[in-house]
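Removed from the display is one protein chain of the complex; every other protein chain stays in position.
Which chain is which? They are A, B and C, in the order written, and residues in each are numbered from 1.
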Amino acid sequence: MSKYDDIKQSAYDANMQLPKLRLVLFTFGNVSAVDRNQGVFAIKPSGVPYDELTPEKMVIVDLDANVVEGSLRPSSDTKTHAVLYKHWQTIGGIVHTHSMYATAWAQAQRDIPIYGTTHADHTTVDIPCAAPMHDDMIKGDYEHETGFQIINCFKERGLSYEDVEMVLVGNHAPFTWGKTPAKAVYNSAVLETIAQMAYLTENIKADALRLKDSLIKKHFERKHGPDSYYGQ
Amino acid sequence: MSKYDDIKQSAYDANMQLPKLRLVLFTFGNVSAVDRNQGVFAIKPSGVPYDELTPEKMVIVDLDANVVEGSLRPSSDTKTHAVLYKHWQTIGGIVHTHSMYATAWAQAQRDIPIYGTTHADHTTVDIPCAAPMHDDMIKGDYEHETGFQIINCFKERGLSYEDVEMVLVGNHAPFTWGKTPAKAVYNSAVLETIAQMAYLTENIKADALRLKDSLIKKHFERKHGPDSYYGQ
Amino acid sequence: MSKYDDIKQSAYDANMQLPKLRLVLFTFGNVSAVDRNQGVFAIKPSGVPYDELTPEKMVIVDLDANVVEGSLRPSSDTKTHAVLYKHWQTIGGIVHTHSMYATAWAQAQRDIPIYGTTHADHTTVDIPCAAPMHDDMIKGDYEHETGFQIINCFKERGLSYEDVEMVLVGNHAPFTWGKTPAKAVYNSAVLETIAQMAYLTENIKADALRLKDSLIKKHFERKHGPDSYYGQ
Partner (left out) sequence: MSKYDDIKQSAYDANMQLPKLRLVLFTFGNVSAVDRNQGVFAIKPSGVPYDELTPEKMVIVDLDANVVEGSLRPSSDTKTHAVLYKHWQTIGGIVHTHSMYATAWAQAQRDIPIYGTTHADHTTVDIPCAAPMHDDMIKGDYEHETGFQIINCFKERGLSYEDVEMVLVGNHAPFTWGKTPAKAVYNSAVLETIAQMAYLTENIKADALRLKDSLIKKHFERKHGPDSYYGQ
């Protein structure tokens, strides 16, 4: 028994969804779950195959990315998670994958345009693609800087991390988050679907137009905010 | 026991086919089953995952979309179903999905051209894509108006809902219907296949020609009408 | 017991491979198995879902497509099978599917160019796409004429049905055959793979060149003919 059992279980459960949703090949992805009261998060150990994972193997680290408990090395992306948890106070879980279509958009260094209501059901803006990082950031504390690349992208564009729970890091791959690790995984799967739909849309019609504002607003507010009427 | 058990069971069975046929991610879809004698239909509850569904959880609503029985909130698309049932007298089931290829065509705001006999086996015209809705319809009673957008599209084009059992709503996604909920689900899977084949066809040959009339007529009449000779 | 039990079983086994290999949606395909001594073939009954098939349900017809045994109606494509068996003496099984990529090439009315050794492992020429049929053939005995459209395509191009065991019918879909029904099914899966590879090749490099002759010859003869050294 550990006082971190809850977040270990929740990080484990969320990690195990990634292969089930076909969002990862081998070990190319990780999920973390934060405990705000104790100031720590549980994250997947680095390079451990999903079918060998157990809740006990989750690594506990603090918000400066120091290991607090666990005998395995944490995900090599741990510092990115730490920076996001530290600066974005209300998120409870973070996911990183190299899912196929979202990663292709990241490699193309393009925002994913909002083409339909599947997109607008989840967010009202194009999915931002943060610029590839500068060489000094890459040569510096790379994963730490990756967190800031994401945060700065949101600042510069005036986006709120509570409204937009997903980002592409240019040349790299997507990160998603949410109030819980399960929601962050849900966002990863939604992002992959949106990315594939946008890919197909442009290959059907080269000059496809972004969704108009009234439809964006309508679909988003059906599902979110005071007047929503989706779900129980 | 309820006097609506039959349509609850049939709506449940049809809903459960959607994930099996890979037509939905998470809860992005719904099926309803109508009982014309009792003037009501059974529909999926909103936002409930497919693996938590039971026949008992189906919601019974009348053709004005008022809940008649059930403790859960019905699908947020319920008013669209209600309008279609009310105006189109002979349909027994309706399906809405955000299936990948059909949705991409809807996002591209294009009819799906009839390129081959797989398409002509099911209908003799291009799959219509209704125009994106006007802002006043979107800001008004949106799902109710979505039903009229579909009905008006069929009226303007002189199409019969009995001949063409599928439509794309521009920027949104497909709706299909049929004499039974099972047939409506079948149509959803057929539409997704036709949509993918047309996508591939255009990407093989940019200037692909629509199927010629004699072949359209032949393949359709092999399967439908007085001289059909397909099936038992 | 029936004197046709062997071909019923072999047609049944081959039909059941189609959904397993993801070559069919619902009932969009059929396989037949011929018994040359008895002058009949066993074929899938029309419109019967694969999971309701049994060997007993296979329909026995003669090479003029007359039903000899069986209470169900045979596949609507039966006459095409009959013509091919009658004119092509050494084939033992025939398959018709609407598999995704092969059908897209048929809809684009294009031969599949030979771009690589996966193709050359099986045949040395482009996969022929027979022209869409003339209106009088379509309005006449359509499925009977479909068989002649295939045979005439091979005659005009000087192809041997023993060297090339697959064809696309323009605007329609593929037919494949082989010495056994199992080999015909194998060819259907190979054709679908070749079709997808050629699709991707052209979308990577618009001006891709056909495979050169020496490599075509080498790969084909590795697997076929007196000097082959593939397999046991």
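By our rule, a contact is a pair of C-beta atoms (placed from the backbone, for glycine too) under 8 Å apart; a residue touches a chain by one contact, two chains touch by 3 or more.
Bear in mind that the values here come from a model prediction, so they are computed numbers and not experimental data.
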item: Chains shown that the absent chain touches, full complex; value: A, C
item: Listed residues C:M16, C:L53 or C:A208, member touching the removed chain; value: C:A208
item: Residues in chain A touching the chain absent from view; value: 25-26, 28, 45-48, 72-73, 76, 98, 100-101, 103-110, 132-133, 135, 138-139, 142, 171-173, 199, 202-203
item: Residue ranges of chain C at the interface with the undisplayed chain; value: 115-118, 186, 189-190, 193, 196-198, 200-201, 203-205, 208-209, 211-212, 214-215, 218, 222-223, 229-232
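Definition applied: only the chains that are shown with their structure count from here on.
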item: Arrangement of touching chains [line / ring / star / complete / other]; value: line
item: Centrality ranking, top chain (CA atoms only); value: B
item: Identity of the chain that, by mean CA position, is farthest from chain C; value: A
item: Rotation, 0 to 180 degrees and nearest 5, that superposes chain B on copy chain C via CA atoms; value: 90
item: Separation of chain B from chain C, taking each centre as the mean of its C-alpha atoms, in whole Å; value: 33
item: Where chain C touches two or more other chains at once, by residue number; value: none
